[in-house]
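Selected chains only, in their assembly positions.
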Amino acid sequence: MDTTNTVADQPKVDRSQMKVSDEVAVRIENMNKWFGAFHVLRDIDLTVYKGERIVICGPSGSGKSTLIRCINALEEHQKGVIEVDGTRLSSDLKQIDKIRSEVGMCFQHFNLFPHLTILENCTLAPIWVRKTPKKEAEEDAMHFLTKVKIPDQANKYPGQLSGGQQQRVAIARSLCMRPKIMLFDEPTSALDPEMIKEVLDTMIELAEEGMTMLCVTHEMGFARQVANRVIFMDQGQIVEQNEPEEFFQNPKSDRTKLFLSQILGH
Amino acid sequence: MSDTHAQSVAYVRESFVEQQTPPVSETGVVKWLRENLFSSIPYAILTLLSLFVLYQILSGVLPWLLGGNWTASSIRECRELVEGAGGCFAVLTERWNQLLFGFSYPSTEYWRPALAFLLLFVCVAPVLFPDLPSKSLILTLLYPFVAYWLLWGGTIVTPIVGLLGVAAGYVAYRATINRGFALSLLAGVVAAVIVWYLGGFVAEELSGVAALMPVESRDMGGFMLNMILGTVCVSLSLPFGILLALGRQSRLPIIKIICITFIEFIRGVPLITLLFVANVVLAYFLPPGTTFDLILRVIIMITMFASAYIAEVIRGGLAALPRGQYEAADSLGLDYAQAMRLIILPQALKISIPGIVNVAVGLFKDTTLVSIISMFDVVGMIRGPILASTDWNGVYWELYGFAALLFFVTCYGISQYSQWLERKLATDHR
Amino acid sequence: MASISEHDTQQDRQGFRPSMLINDTRYRGLTFQFIALMLIILAFAWLGANLMSNLAAAGLDISFGFLDEPAGYDIAFSMIDYTSQSSHLRAAIVGVLNTLLVAFMGCVTATIIGVTAGVLRLSKNWLIARLMSAYVEAFRNVPVLIWILIIGAVVTISGANPRAFLGEEAESNLFLGMFAFTNRGLYAPAVEIGPGALIVLIALIAGIAGAIAWRWYVKHTLFSSGKLLPGWPMWLILLAPPILAYFLFQGAIGLSMPDTMANRFNIQGGTLVGKPLIALWLALSVYTGAFIAENVRAGILSVSKGQTEAAAALGLRPRRVMNLVVLPQALRVIVPPLISQYLNLTKNSSLAIAVGYADITATLGGITLNQTGRAIECILMLMLFYLIISLAISGVMNVYNSTVALKER
Amino acid sequence: ATLDDVQERGTLNCGVTTGLVGFAAPNASGEWEGFDVALCRAVAAAVLGDPTAVEFVPTTGKTRFTALASGEIDMLARNTTWTFSRDNDLGFEFNGINYYDGQGFLVPRDLGVTSAMDLDGATVCVQTGTTTELNLADFFRKNNISYEPVPIETNAEAQQQYLAGACDAYTTDASGLAATRATFEAPGDHVILPEIISKEPLGPLVRHGDNEWGDIVRWTLNALIAAEEYGVTSANVEDMASAAGDSPEVNRLLGTEGNLGEMIGLESDWAVNAISAGGNYGEIFAQNIGEDTPIGLARGLNAQWTDGGLLYAPPFR
């Protein structure tokens, strides 16, 4: 479904503010992954620079989720190199821990912890992983909750919030760990149309602040407005990548064209 | 547009209809009877049939219940008094204490188990009713120590030392928690053991302080024994059950195999064979000279039994958690122990409470099996000393009926609670 | 989280450091497993060593030689030839068979009782539903041992003394000249096979086959020509051949009636379904039936209202909705817990001795253990037996589960 | 050694039955009493000087031997028949016989049965886990008559079955039959058949391999028997023990002469304590199962050899 309208109604985002540096944030080289005998990711090469906002799209089952889950070591890759902020992903637990504390992740289904309040959700990892004193962690959490515009919900439980609010809490929760990179896996696709906007707004704001972002999404309006690169994946491979304008107006590959017609067309 | 019916289109309601009461068609008793008892001919027949059965049962039981005798001192005297119609409930009054406390618990001390029993309700409430303030969980934590002191007697220093040990362990654990879970757990255990060890001497020194008359384990009996076995074994089996469930979910094949073997083995054999083991063969497997109490051996076996079942319940709870919870925990950088403790187990346990309660009820009922290995729980009391005595030899219905009633009241209460909880969890899963 | 990988090619070029035993996901698991294995082995070694030293101290050994020795005791009810001179092993086998018998009979009746009660509990008839709830709650909340004892006592007092049937001027007569329900069990005619028995048997089988064929034919005509034939001829086809055959070949199957004259204590001849068996069977059936009733109820309730509505919206009548849509789905939910109830029933049958039934726990785990004092051996065998049974039953359950599992994406 | 363990512990762990009136059963106030119980108390008195320093451990037919073998109990005084295999194969040591019993049958009087030979086809209730079952099988096999056994776990349930008519006869040791019949509403309606189909020498037993301890139990029992023979009773034992009397045998028994106590590692007044705990054998018998009790057993075989019975204590010298 086309959401260009949605974002078009907004004041234009100031792209010039979003700077991309020369430092590498994520480097993926010749990465391959199998599920059993099924080859999900094939020879992925991708370099993400600090401050980049990358949108990944592609048909269902093309391996988008798997790719970003590999970056976070939620899935193990079997071949090739993944380097996050200079740390090479290996089976060493310390390194995995290091990478995870630098990479924030938001899921399609929010995955908030339903037995903890919003505030506890946000302070949990800082307290237990970063060993931040509770007080500090709570102040921090309130800061980010204010940023995603729900400071007043801090003492509620996730189940008492709407989907959009939950997703924003999930973003705030990740931010509390002060990640250098944020990964989003279809953050809006489980949301009712009314709520998509509030989440996208939050993400746009984040982008404006210069956060490095990798985002799997089909919100093409968001891609046009925020992304500095759009990556199209199919059958486990990166088929095409380009700046959004180019990508949408002049898709090179046939598969991309087909996909864009499906997703924008109906 | 040509394809519409002009007359039916473009309608706007001006006046709104308010709520009206439903038509008063057929309300009252007649309607209820017709809908619920005689809705069709087969149902009518069934209704009449069950009324007949009900009448038969009541006409048999009621005179027996109402015409019963509560005061005679022996079966002969009772039989003369009731003249064949009523029951000899006198056995209950006369052996009341034995049925509840067994025959060797000192009769001057009956208030102790009674008090412990009452306290049980107060102290379990914080666990059972999620709405109570979580501070009241402290009561629950204190309860084992208080109950131990009340039931077994001896100086109060012993349970206090026990409590201090736990507290010391906890403090040590908290103090070192930043060094990793395994290490801090070890620190906690070491601290607790040190306190217990030192406290042991203190307790010996102060054995007279606030001392209650000590009672041996083997003097526990009657319904009290069922209660003790039930509560002790269920509480002990919870931590083991959790460990087994986690082990069974583990990706490490050897640990998984060990846990599966244990669980399936225990679940595959009847409890009675495990009790035989406790009673008959366990002694062979312990170092020569250790003679520990039958009740302790039985507690070990029943705990093993219950842990296997509870592990299965908790495994269900773990499986019911969406994978996203594990992943979210991972992606926040929590390690395995933290993820389990902070995220997974609190939720899985909450889901599992109804299942755990069911296991607990089943287990509590199964504690009657100890009567088969010559322990005098309430059934053992009936089958042994009471029915064997010259006075009450031959009073079956009253005694078994009483035992059945005791269990029914307890278990029905618990299972109603668990249903209530299930409904509550179903509606407010936040 | 990562685990040991097979495809790994380049992750680990640097050498092995001991700290990797804990920090590296590839070795960490191995380390833990090794520790666990060691602990288990140590524990078993410790237990084994204790056992050895205890046995040595008591001058005992572990040997199964006693199984060959004559048991020396009689067993009232046995399905194979058994005398007090048979070996302990044979006594154990008698016990095994008795356990299996009562478990099988119990499962069948418990299912019937449970399904009936479970369905009736959902019925719109208020009284019936309440009665069934009362039944379920009463049995679920009282220990099975107490029920076995109570039902054993009920059976004992509700039957007449067989002596009432004995002699020339007996106080009571056999029901239909064949049956007597006494406090020692049910006396019934025994079947005696005569010359034409085979034909009757064949007729019986033919009847059953015919009935099945009729059902198939009904379905077939419906499917092929859209005509729905009535169902009652099935019963005719089922019953007519064996009854006809029985009367045509007089004496093919004889009944040996219980004899009330032979003896001053008991009715002789015929078959006796012993009181212990009846009591245990009854107790286990009603007890387990209460649990099954709950499973059945839950199973039926688990089929969503949407399914019934969709079927109704298609025009299916309530009975068809039940047979074609609700039951097939409910069964998937009902059967797994049903099978574990069967398992429970089998395990609960180990309380048989409370009513004097000679099951495996009573023979091998009871009398044999007492007489020989071979506690370890006997209890080991006993556990093994139950373990095999339960593994077999859960094997069946797994097969069932995998065959009926709904196909998902 | 067991003796040291007992003395250190201060109590004697004595295995008894779970409840057989007259032999061992808790009374209404929860104290154990009975014929077997008295023996336990006597041993406790002899060893510890205190007849109440006994922990009674109820055992079933199944558990009694393990309880003893594993050391849970120090001695078993639970109408256990002394047989060859128990003595040798199971590794126990029987320390004498405190009751000469034999298995009998109890039948309702109106059945008109006068001999066990008439029981052809009868249903017989039998308590499982004892030698009774074996004897029963042997008896019917030997006489080539048939029966239906109904195995029953506890005496109380056997009694219920028997009274309800679920079996025609109840068989157990004759003493047990008498004890059981005594609790009936109308004991006169039931007869114990004259046949005694087995020898049932019942006695206390201990583990193999600790002969000192075995001797203590053995000689405590003998002391009780001898005391009756010599006329030492609980009433006069204090008197007689205060000074040596004219009977050297009694003097040795009561420790006023010689050092028998020392020989088995006890105080010299061990026998005095044992006897004053519950009286001599005759007193114990009379008090618990004798003809004046509801059990109403005659001495029969259990009379002193001087009275034509089998009780014959070896000399104390």
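A, B, C and D label the chains in the order they appear, each numbered from 1.
As a working rule, contacts are C-beta pairs under 8 Å (C-beta built on N, C-alpha and C of every residue); 3 or more make two chains touch, one makes a residue touch a chain.
Keep in mind that this is a model prediction, so the values were computed, not measured.
Peer 1: When all copies in the file are counted, not just the one of each kind on show, what formula do you get?
Peer 2: A x2, B x1, C x1, D x1
Here is the rule we go by: only the chains that are shown with their structure count from here on.
Peer 1: What's the fewest number of moves from chain A to chain D, given that each move must go to a chain touching the current one?
Peer 2: 2
Peer 1: Going by the stated contact rule, which chains contact chain B and chain D alike?
Peer 2: Under the touch definition, chain B and chain D have C as mutual neighbours.
Peer 1: Farthest chain from chain C, going by mean C-alpha coordinates, please.
Peer 2: So the chain farthest away from chain C turns out to be A.
Peer 1: C-D versus A-C: which has more C-beta pairs touching?
Peer 2: C-D
Peer 1: Express in whole angstrom the distance between the two chain centres, defined as the mean CA positions of chain C and chain D.
Peer 2: 43
Peer 1: Determine the centre-to-centre distance between chain A and chain B, using the mean Cα coordinates as centres, and give it in whole Å.
Peer 2: Measuring from centre to centre gives 47 Å for this pair.
Peer 1: Taking the mean of the C-alpha atoms as each chain's centre, how many Å separate chain B from chain C?
Peer 2: 27
Peer 1: Which positions in chain B are in touch with at least two other chains?
Peer 2: Each of 276, 280-281, 283-284, 288, 330, 372, 383, 396 in chain B touches at least two other chains.
Peer 1: Can you tell me which residues of chain C touch two or more of the remaining chains?
Peer 2: 1, 3, 54, 57, 153, 354, 369, 375
Peer 1: Determine the shape of the graph in which chains are vertices and touching pairs are edges (line, ring, star, complete, other).
Peer 2: Looks like something else, not a line, ring, star or complete graph.
Peer 1: All pairs of touching chains?
Peer 2: All chain pairs meeting the touch criterion are A-B, A-C, B-C, B-D, C-D.
Peer 1: Could you pull out which chain A residues touch chain B in their complex?
Peer 2: Contacts found on chain A: 69, 72-74, 93, 97, 100-101, 103-105, 107, 109-115, 124-125, 128-129, 131, 157-160, 173-174, 177.
Peer 1: Help me check something: in the complex, which residues belonging to chain C touch chain B?
Peer 2: For this pair, the touching residues of chain C are 1, 3, 29, 32-33, 36-37, 40, 47, 50-51, 53-55, 57, 123-128, 131, 137-138, 140-147, 149-150, 153, 347-348, 350-351, 354, 361, 365, 369, 375-376, 379, 382-383, 386-387, 389-391, 394.
Peer 1: Within their complex, state which residues of chain B touch chain A.
Peer 2: Going through chain B, the ones touching chain A are 178, 322, 324-325, 327-335, 338, 342-343, 346-347, 350, 428-430.
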